[in-house]
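Every protein chain of the complex appears in place save one, which is left out.
Chains: A and B, in written order; residue numbering restarts at 1 for each.
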Amino acid sequence: MRVLRILLEKEFRQIFRNPAILRLIFIMPIVQLLVLPLAADYEVKDINIAVVDQDHSSYSRSLTNKISASKYFNLVEYTNSYDEAIRGVEKDEADVVLQIPASFEKDLVKDDKAQLFMALNAINGVKANLGGVYLRSIINDFNGEVRLEWLQLPRFNPQPIIQISSINWFNPLLNYQFFMVPGILVILVTMVGSFLAALNIVKEKEIGTIEQINVTPIRKHQFILGKLIPFWVLGMVVLSIGLLLARVFYGIIPEGSLLTIYIFAVVYLLSVLGLGLLISTYTETQQQAMLISFFIIMIFILLGGLYTSIDSMPYWAQVFTKFNPVTYFIEVMRMVVLKGSSLYDIRQHLLIVTGFGIILNVWAVINYKKRS
Amino acid sequence: MSNAAAISVSDLTKQFGDFTAVDAITFEVQQGEIFGFLGANGAGKTTAMRMLCGLSLPTSGKANVAGFDLYKESEKIKKNIGYMSQKFSLYEDLTIRENNRFYGGIYGLTDQQIKEKTQFMLKHLHLESQADTLVKALPLGWKQKLSFSVSMIHDPKIVFLDEPTGGVDPITRREFWTMIYEAAHRGTTVFVTTHYMDEAEYCDRVSIMVDGRIEALDTPAALTKQYNAKGMAEVFVQLARKAKRSDN
Partner (left out) sequence: MKQFFYFIRKEFYHLLRDRRTLFILFGMPVTQILIFGFALTNEVKNSRIAILDNSKDEATTAIIHQLEASRYFDIVENLNSYAELEPTFQKGQIRLAVVFPEKFQSSLLHTNAAPIQLIADATDPNVANTLTNYASAIIMDYQNSMKETQDFPYTISTELRMLYNPQLKGSYNFVPGVMAMVLMLVGAMMTSISIVREKELGTMEIILVSPIVPIRVIVAKMVPYLLLSMVNIASILLLSVYALDVPINGSLTLLVFECFLFTLTALALGLLISSISDSQQVAMLVSLMGLFLPTIMFSGFMFPIENMPIPLQVISNFVPAKWFYYIVKDVMIKGTGLETVWKETLILLGMLIVLLTISIKKFKVRLE
């Protein structure tokens, strides 16, 4: 016990004397939390649309007006020529082209049906999808207005109409930052945990002080604990800073209990640190440790459901996410912060991540050999 | 104290794949002896020492250090030995006092004992004013002497020194060896590797390793007589030449 205390004293002293680490711990949350959510706004808006009006009728003009009045679209081109509009897409000046053919108004009034043509720059799938959806809904609205002009609908509508009302729960303002910030907090904590821990041990290996440690009667588990605890504390500190920043700058106040978050974070950090320690037992230089932990963490983050949905992943990827601690933390964060889920709701997550933590840390202790 | 040898080694071998770094060496070191472990770079001295310290597992052979078996009781051995590595042992970003506190605590010294030892050490080395300086700010010679003192903080029975005097001026080296003498005088066994042949003269007994084997083991005086040399340097050169000749 005393040995552990002495180890911790040394570790903390060294950490606080290392300006690079300190800068990292304090600056990184700030940068990530302040800049990333601002940058990471996936809301689809300001879609640039080029309208090719070959009809020049009052209908084509009023449809164009309707589109340009919409908050989703910016009318950037109003032209006769389809080719010119497409060139606009090539030059990235337009995202969507709507072609109104020459006899649009005539066809609609006389033949009861008319056709429009939409071309979307689909390199960005999300934008294309939603762009198409929004444009269609504007056109439908317009269609309804046209019908109203021409048809006198009887009081009892012979056509059955299903009234769809949609509600958005948990994030009624559809604020994308509410979605991103909890996820970014997870990344923050994960990086501090695994990265720094791995680098720390390997640095001792590189410098040679680890030999000195190995010659002493320190037990393996004491040494590992001595490395684990300081970064565990740092991780919790970073988490707290992050939560504070989230509240102050984004007004994100967890719906659920902070305690739930912290309890999960305790367990999560242990598993992520275990990963870092494990990596450090397999590497010789700081460069290797950094690259490998970066590589692994990157995979975990990408496949953790941070910005793409796990539901859409192929089966093998979904299986992988079950073994990925990051997935669980991201889910828990979003669940607790936005939906107010309770400790009971996340009990399965808690259990699984605890399991990871135990496995990784035990593996690290076993792998660490004082005698090579 | 019994009269058992401090270190006794029998056919100790270390192989790395096909390469035999240490080839069945056998020797004994008595308590309170200053035992020099000489050899050219790559002769196997550091490997041998690392085995004895419990840093490296031997491929075969037997050894007893401080009365404990190398294989089965290596943790007990560690309680009774001190070690000074080539890269020194101190944390550069901690002060002298903090380093002492760390190592003293690891070896189970009480706060009071640590305090006393630190006082003594600082006084002895005339470093009282530097007690709270970061080690990295100290000149090389002081670092070395400090490393040595710290490795002795728990009064170990045996202290292993791996090329402790690399890169310092002759005066500092002389002062260092004075410290070694003092330790030996107090009963500590000193096992020191070096490739400075003049330091060999300071040892009680010396062994010379060539190509992983011990080619000579005796007091410096006896060896110079045996090889008809004017000093240990010449002894060494003669033996090293043998290695060249037996090179494949």
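The rule we apply is simple: a contact is a pair of C-beta atoms (placed from the backbone, for glycine too) under 8 Å apart; a residue touches a chain by one contact, two chains touch by 3 or more.
Remember, predicted model here, so these are calculated numbers, not experimental data.
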Touch list for the missing chain, restricted to displayed chains, reads A
Which of A:Asn65, A:Asn80 or A:Gln115 touches the missing chain? It is A:Gln115
Among A:Asn65, A:Asn80 or A:Asn124, contact with the omitted chain is made only by A:Asn124
Even though one chain is not shown, subunit A touches it at residues 20, 23-24, 27-28, 31-32, 35-36, 38-46, 86, 89-92, 108-109, 112-130, 132-133, 135-137, 139-140, 142-143, 146-147, 150-151, 156-172, 174-176, 178-179, 199, 203, 283, 285-288, 290-292, 294-295, 298-299, 302-303, 307-309, 311-314, 316-317, 320, 331, 334-335, 338-342, 345
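One rule holds in what follows: only the chains that are shown with their structure count from here on.
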Seen from subunit A, its contact residues with subunit B in the complex are 2-3, 5-7, 9-10, 13-14, 17-18, 207-209, 211-212, 214-219, 370-372
Interface with subunit A, subunit B side, in the complex: residues 53-57, 74-75, 78-79, 81, 83, 85-87, 89, 91, 93-94, 98, 101-103, 105-108, 134
